[in-house]
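What follows is a set of notes on a single structure, which appears directly below.
With one protein chain removed, the remaining protein chains of the complex are shown where they sit.
After this line comes chain A, so read on.
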Amino acid sequence: MQTSRLYSLIFRYFNKTYYKPKFGNLNIHKNYFHTTRATNEAPKTAPPAEGFMTEVAQSKFVKSTREEALNNPELEETNVAQGETKKMNMFQSINDAMRIALDTDDTAVIFGEDIAFGGVFRCTMGLAEMFGKDRVFNTPLTEQGIAGFGIGMAAMGHTAIAEIQFADYIFPAFDQIVNEAAKYRYRSGGIFDVGGLTVRSPCSAVGHGGHYHSQTPEGYFTHTPGLKIVMPRSPIQAKGLLLASIRDRNPVIFFEPKILYRSAVEQVPIDDYELPLSKAEILKTGKDVTIVGYGSQIYILEKAIQIAEKNIPGLSCELIDLRTILPWDVDMVAKSVNKTGRLVISHEAPQTSGFSAEISTSIMERCFLRLEAPIQRVCGWDTPFPLVFEKFYVPDAIRCYDAIKEVVEY
């Protein structure tokens, strides 16, 4: 094993330096490169490296038949209403969206760290083979370089889909995203823009991610006019929202809750479709409490609602998935709170200055006379994201239930 790897290495570089490759060292080459893939795919018994979310498997919001999937007013307006669906998990649906984006737009390219072999979360699997290395390629390990490169491509009118390997590592690109991408159109008087830029990045808790594989940094970016921030909750949502983000004429940061990559499985329309940005979705109607969340937190909230409605007879909760966090659908939330008179907001990011602060203030401004209890925020504690204490840190179903109880009994 060791010997053959060494040979393949020597052979590869020998070949590259001295000859044009005439004959097949291709197999050796492939084996060398794809040992990682084999180890990724082989063990069916061990849990996936990126964790698993049991709540998703039991969720009523997951569409496991074609009928359920297509029974959606937003899809009825698109060309997929009569089309076929296919069982996909979230990384597959994201992959499918990017395949369609590259297929329908010759200027579109995908780049980032380790994406050529399929990406560390498999989101770009097969795309380099399908579209060529000039359209799906690895960059050096530099987040500010990735963001800057994408801005440059987008400034030339091309479509740039950049990947930041973990949202925790987006901060080196903060300057490029906040000072450059977000202000590009405004500062030039509208003569230039980087509307073709989309930055994808896996985010949120994963069970064992510690400080730097768990963060949800949407709050830092929602304070930046000029950006759009999107976070899907499921494969159908991910595909439609990602295609909309890629084609939107503004720079978009697309956060993907990594725990859903394999956990969330749905029947996803195979054709090209988009779901609207800046539009929230009511997942469950109710009359007593409005509950707002986004991303993987939706499934925690679903569970919390089940507990609450069981424990508090007659209670009916309304659940809203924000989907786009900036610019957000304040109208839908305000309309709901004006009906229910109570609001609970939940996100994984720390509470102080988290996006829930923006939601609660806006709703207080709009629904002051209708509010019957103080707005509750159920968030991560104001600490770094811890490793061994994760279960005590995350705003889990019980904490969310307790907040619902609090507003109902106020």
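The criterion applied here is as follows: a residue touches a chain if its C-beta (ideal position, glycine included) is under 8 Å from a C-beta of that chain, and two chains touch if they have at least 3 such contacts; residues count from 1.
Assume contacts and distances are computed from a predicted model.
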Checklist line | Listed names "2-oxoisovalerate dehydrogenase subunit alpha", "Light-independent protochlorophyllide reductase subunit N", "tRNA methyltransferase 10 homolog C" or "Probable electron transfer flavoprotein subunit beta", matching UniProt entry of the absent chain | finding: "2-oxoisovalerate dehydrogenase subunit alpha"
Next item on the list: Just name the one of A:180, A:272, A:321 or A:396 that touches the chain not displayed here.
Entry: A:180
Check: Of A:84, A:331 or A:382, which residue touches the hidden chain?
Finding: A:331
Notebook entry, point to check: Considering the whole complex, which of A:53, A:109, A:127 or A:167 touches the chain not shown?
Noted result: A:109
Next item on the list: Would you indicate which residue among A:73, A:189 or A:313 is in contact with the undisplayed chain?
Entry: A:189
Check: From the list A:95, A:124, A:214 or A:250, which touches the chain that is not on show?
Finding: A:250
Margin query: Could you pull out which residues of chain A are in touch with the chain that's been left out?
Written below: 9-10, 13-14, 16-18, 107, 109, 134, 137, 139-140, 142, 144-145, 147-158, 160, 172, 175-176, 179-180, 183-193, 195, 225-226, 228, 249-250, 278, 327, 330-331
